[in-house]
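Take this structure, written in structure tokens, and hold onto it; I'll ask about it next.
A single protein chain has been omitted; all remaining protein chains appear in their positions.
Showing chain A:
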Amino acid sequence: MINVNIYRYNPETDQFPYMQAYSIERPKKDIMLLELLNILKEQDSSISYRRSCREGVCGSDGMNINGKNGLACITPISTAIQKDKIDLRPLPGLPVIRDLVVDMTEFYAQYDKIKPFLQNDSAPPAIERLQSPEDRAKLDGLYECILCACCSTSCPSFWWNPDKFVGPAALLQAYRFIADSRDTKTLERLDNLSDPFSVYRCHGIMNCVSACPKDLNPNHAIGEIKSMLLSNKRNIIASDGVS
């Protein structure tokens, strides 16, 4: 048997959240946690969680699994289970809408703040903006982020200041556009991050790296942004030929 403890909270009926225990026969195959949740939902249809692609692409089913953030759809129960027990909680630090579903407004507000789109004032070429293979390689490890929020919600700096600290996910995306040779707003992007909270609140504890289900390294991207902010930005940009 597997004991699954699930965080339950329905603001319409519950005064406080509580953990509800479920017991389920251990499946013969090593299924994913999301599949286990689907089986549990057949027993208790009131359990709420987000899911969509069931293959680690949409980032909908981010949750706290035995104390560590991850995606339920790509976490096998064999790796999640500890002493025949699995504790499932919502992503920490964000308001709970219901059970494992959190309100991601603050997370998306930070993503919006970094202007996550290519900005280039020059006239658009006939077909596309070209990029050398070397410049394109700089985006590897950055563009793959699926915005599941596992990293940002594992970061204490984001827990305390989600309205001021941009958070690892959005900073990874900020660097994705700063590093893009086709983007010409590098200085503006850096100026937008130069206050004491947006980037400097990262103290490099690397929870984000540990939590990322896509094995990305937001801490490295944040380090690169800090280096650019602390160096003479104009010299760096001129030597890189970015703008």
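To be clear about the criterion, a residue touches a chain if its C-beta (ideal position, glycine included) is under 8 Å from a C-beta of that chain, and two chains touch if they have at least 3 such contacts; residues count from 1.
Throughout what follows, contacts and distances are computed from a predicted model.
A chain of the complex is left out here; the name its UniProt entry carries, from "NADH-quinone oxidoreductase subunit L", "Copper-exporting P-type ATPase", "ABC transporter substrate-binding protein" or "Succinate dehydrogenase, hydrophobic membrane anchor protein", is "Succinate dehydrogenase, hydrophobic membrane anchor protein".
The chain not shown here is touched by just one of A:S52, A:N120 or A:S194, and that residue is A:S194.
Touching the missing chain, out of A:Y18, A:Y108 or A:W160, is residue A:W160.
Those residues of chain A that touch the chain absent from the view are 156-157, 160-163, 194-201, 226, 229-230.
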